[in-house]
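Every protein chain of the complex appears in place save one, which is left out.
Letters are used for the chains, namely A and B, taken in the order the chains are written, and counting of residues starts over at 1 for each.
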Amino acid sequence: MSEFIDFFVGKYNYWAFILLMMIGLYAMIAKKNLAKKIIGMNIFQTAIILFYISTAAKGGGASIPIIAHGHGHGLSEHGARAADYINPLPHVLMLTAIVVSVATLGVALTLAVKVYHQYGTLEEDEIADRIRAQTGGEP
Amino acid sequence: MSGQLDMIILLFVIISGIGAITVRDLLGAAILFGAYSFLMCLLWAIMGAVDVAFTEASVGAGVSTVLFVAAVFRTTRRTKD
Partner (left out) sequence: MKLVALASALLCGTILLFGTAEFPDFGDPDSPAASHVSPRYIEEAMAETSAPNIVTAVLADYRGFDTLFETAVVFSAAMACFFLLRIFGEDERRPSEKLYRHLPTGITLRIDPGGKVPDSPEFERIDGIWIPHDVIVKTTTRLIIPFIQLFGLYVIAHGHHSPGGGFQGGVILGASVILYAISQNLRQALGRMGEAVSAVFCAAGVFIYAGAGALCLLMGANFLDYSGLAPLFGVDAIQARSLGILVVEIGVGLAVMSAMVWIYYNLASMGRHQEGL
C-alpha cells in the first residue's frame, strides 16, 4: 500500500496530465456541438503543455530560470550552476505553443462561425441532416 | 506546503475542465474555460514556469475567452450536450 502511495505521490503530475487528456479526448469524440469540440481540443493542448512543464521542474530548492544578480555585478566568475535553476527548455517550447494555440483557436472559431452562417446550427447531426436534405438523400 | 497547494489547484482544474464540457450553455462553457485557463496558469506559476504562466494568463484567460465570447455572440448559446 505504501509503495502505491509513493508511486502516486511521486508521479502525480502524470496522473493529472492523463486525466485532463482523457477529458479532452472524450469531448472531442463524444460531444456533437462544434464549440464543445473546440473546447475539448484546447483542454487536450493544455494537458500536453502541463506534461512538458512538469518535466521541467527540479526538486531540491531550484529557482525559476532567471539568473539572480545578473547585472551590476559583472559576469560572475564561477557562472551559474545547472542544478540551481529549473530546466528552461520546455518553458520555451511551450510558451510559443500557447500563442500558436490561441491563433489556431481563432481559425477554428472562424470556421465554426462560417458553418453556423451556412447551416444555421452548430450541432453535428443537424448539419448532416441539412446536407442530406440539400443533396436529396445522399449523405 | 506547495505540494498540497498543487493538489488543491489540480482538483479545481479538473472540476472546471469537466464543467466546461458538460454545461449546456455555450456562454457558460466559455467562461468556465477561461477559469480553467487561469487555474492552469496558477499551477504553472507554482511549478516555477513564470514565463509560461504569464503567457497563459494573458492569452488563455484573456484573449481566447474574448474570442470565444465573440464567436458565441455571432452564433448561438444553444447546445444539446
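We adopt the following convention: contacts are C-beta pairs under 8 Å (C-beta built on N, C-alpha and C of every residue); 3 or more make two chains touch, one makes a residue touch a chain.
For clarity, every value in this text was computed on a predicted model and none was experimentally measured.
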item	value
Candidate in contact with the missing chain, chosen from A:Leu34, A:Ile49 or A:Val113	A:Val113
Touching residues (missing chain, whole complex) on subunit B	50-51, 53-55, 58-59, 62-63, 66-67, 69-71, 73-74
Contacts of subunit A with the absent chain, listed as residue ranges	7, 10-15, 18-19, 21-23, 25-26, 29-30, 54-60, 62, 65-68, 70-71, 75-76, 79-83, 85, 87-93, 95-96, 99-100, 102-104, 106-107, 109-111, 113-114, 117
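Keep this in mind: only the chains that are shown with their structure count from here on.
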item	value
Centre distance in Å when subunit A and subunit B are each reduced to the mean of their C-alpha atoms	11
Partner subunit A, residues of subunit B touching it in the complex	3, 6-7, 10, 13-14, 17-18, 20-21, 26, 29, 33, 36-37, 40, 43-44, 47-52, 55-56, 59-60, 63-64, 67-68, 70-72, 74-76, 79-81
Footprint of subunit B on subunit A - complex, ascending	9, 12, 16, 19-20, 23-24, 26-27, 30-33, 35-36, 39-40, 42-43, 46, 49-50, 53-54, 56-57, 62-66, 86, 90-91, 94-95, 98-99, 101-102, 105-106, 109, 112-113, 116, 121-123
